[in-house]
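Removed: one protein chain of the complex. Kept in place: all other protein chains.
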Amino acid sequence: MKIATMRNEAEGRRVMQHASGDKRFKILEVFMKKYQFRQDSLIEILHKAQELFGYLDDDLLLFVSYKLKLPPSRVYGVATFYHFFTLKPQGKHTCVVCLGTACYVKGADKVMSAIEAELKIKAGETTPDKNISLLTARCIGACGIAPAVVYDGTVSPRATPEGVLKTIKQWTES
Amino acid sequence: MAAKTLTINGRQISAAEGSTVLKAAEEAGVEIPSLCHLDGVYDVGACRLCLVEVKGASRLLPACTTVISEGMEVQTGTERLIKYRRMTLELLFAERNHVCSVCVADGHCELQTLAYSLGMDHVRFDYLFPKWDVDNTHSLFGMDHNRCILCTRCVRVCWHIEGAGTKNVSGRGGQSKIITDLNAAWGKSDSCTSCGKCVQSCPTGALFYKGSTVGEMVRDRSKLEFIVNAREKKLWVYQD
Amino acid sequence: MSFLDLDEFLLELAPRVELVFSPIMDVKEFPADVDLCLVEGALCNTDHIEMAHKIRRLTKAVVAFGDCAITGNVSAIRNQLGLGNRENVLQRAYMESAQLNPCKPALKGIVPPLIERVMPLHEVIRVDYFLTGCPPHAERIKSFLSQWLAGQKPRLQGLDLKFG
Partner (left out) sequence: MILGELNQLRDREIQSRKKITLRCCMAAGCVSSNSKGVFEALQKAVAESGLGNEVEVRGVGCMRLCCEGPLVSVNQDGAEDSLHVRVTSENAASILAYLKGGKARTTRVDAGMPFFKKQMSIVLSNSGIIDPERIESYIAVGGYSALHEALHEMTPAEVVSMMVQSGLRGRGGAGFPTGLKWDTVAKSPGVAKYVICNADEGDPGAFMDRSVLESDPHRVLEGMSIAAYAVGASQGFIYVRAEYPLAIARLQQAIKQSKQFGLLGAGIFDSQFCFNIDIRIGAGAFVCGEETALMASVEGKRGTPRPRPPFPAESGLWGYPTLINNVETFANVAPICRHGAAWFASIGTARSKGTKVFALAGKIKNTGLIEVPMGTTLRTIVEDMGGGAPEGGRIKAVQTGGPSGGCIPVEHLDTPVDYDSLSQLGSIMGSGGMIVMDDGTSMVEIARYFMEFCMDESCGKCIPCRAGTVQMHRLLDRIARGQATAAHLARLEELCEMVKSTSLCGLGQTAPNPTLSTLRFFRGEYEALLQPEMPGNEECLAGVSGQVS
């Protein structure tokens, strides 16, 4: 555990900080303070932590459990319960294929298979070169434009296997 | 304390107000099967084995979390309930790798006992044969996830009685797993006090004393009850 | 072996039943019109499956005899090792675990082709009775056979249904 005790010169008292000196921990701490370090804010804190760091590693989860005064097992249990949190680093690009019912009946499964075949990875995995992570969603609520695919956070309508492969190829070639 | 009168399987009984159906039945000598209930810790109503029929209720109700009321009419062993309980056990046996013949808890296992008492002589669902780890890193105890039924008794005793919060559940659905701290090796746990309460609470052979071999893992639940009674009722002298 | 633990009951049994097929008998073909067949062991290879179907066709009452036949038991542990296919099983058994002369049986017809997944008997054929235990205790066998010989539908309960 890389949490160190440091002396806060200005206030003349000892405070706990993350030993790495990584600024992002400070930002996260400020965010936690906004929630008064309330234990029920755990999920919001984890959202913020993932936004800052990209994924939740052990060190980060320990920091959160320390600050929120929660058992580490509880924090880990919550972080692994929800699909949205990832404990592994993601690729440079993310491609989320919506597999909601509307997208499914309009051929999202074919779009998915095309990407899996092209990248040779399965849903939930990242290419070995850490370039692209392939993810699925259980409905992003964009059923009117099904099938929907989300490239790096931007929703794209009416996906086809050909269209998706074009975007993927741009990523693999750049 | 006020008492409530109710009928269980047609027999009129009375029990203290606020009792659960499970407790009232137990006091009246009616056994209701259960795997997640453990005296001394809060109930979660998860195993669904203690489901009973209550007249007027639209659904089956878990005896462990249903509080008795005046005039309640409870059936604990209808054909339908027995059928469901048997299927629940079959689902459990198929879910992980419960191989009684090589299990440390053989002969002392609540899952096994329920199986034969409910007449489960074979499992009609596909065995899933998942690959789960065995954590043997702790100096005193071991955990074989292959035999875990996710009743969460260990999680509850660790939090509720020991107060360590070492154990919890990670993942979800069929991928749920009992973890130690941040999914660490048990032997490396910072928070585990090695009190052994989780081992005492386990209904199957998932948690065991190291060194026990087939059929040797016998548990003493009275220790758990003792410590709970000691704290809650100030009964600090162990009574047989 | 636990069948032999029946001791004197075997003598009682002898005049009342005709043993027509068994591993300890020199009979190659499974005969027709069998009244009762106690099937031991899980199904691991194609011969087992063929045999199971033959038994079912020619037998009135089939008993899954012992935990292996009922659950797969220890013989099904290879399923959870995730070995994936029979080649890997042979590799593990004959090569990796061998202490001397590692070599895989290669000649055709010696080892029947292994099936991908070890199965309990009832996954393949209809089973009339299940006699649990590893091994099933002699008392349990005796109770079962006595009821059956008396013309009843055998019923076992309580501890007589215990696995392991």
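Note that the chains take the letters A, B and C in the order they are written out, and that residue 1 is the start of every chain.
Convention: contacts are C-beta pairs under 8 Å (C-beta built on N, C-alpha and C of every residue); 3 or more make two chains touch, one makes a residue touch a chain.
Nothing here was measured: the structure is a model prediction, and the numbers come from that model.
Looking at B:4, B:23, B:37 or B:122, which residue reaches the missing chain?
Candidates B:4, B:23, B:37 or B:122; residue touching the omitted chain: B:122.
If the missing chain were put back, which residues of subunit A would it touch?
These residues of subunit A touch the chain that is not shown: 38-44, 46-47, 74, 77-78, 81-85, 99-106, 137-146, 148, 154-157.
Touching the absent chain: which residues on subunit B qualify?
Against the left-out chain, subunit B lists 44-48, 51, 59-62, 65-67, 80, 83-84, 87-88, 91-92, 94-95, 119-122, 124-126, 128, 149-150, 169, 171-176.
Keep in mind that, in the parts below, only the chains that are shown with their structure count from here on.
Looking at B-C and A-B, which one has the bigger number of contacting C-beta pairs?
Answer by contact count: B-C.
When the C-alpha atoms of subunit A and subunit C are each averaged to a single point, how far apart are the two points in Å?
Computed from C-alpha means, the inter-chain centre distance equals 51 Å.
What does subunit B use to touch subunit A in their complex?
159, 164-172, 179-183, 190-191
Given the complex with subunit B, which residues does subunit C contribute to the contact?
64, 67, 70-74, 76-77, 79-82, 117, 120, 122-123, 127, 130, 132, 134, 156-164
What residues on subunit A touch subunit B, complex-wise?
On the subunit A side, the touching residues are 1, 58, 61-62, 71-77, 80-81.
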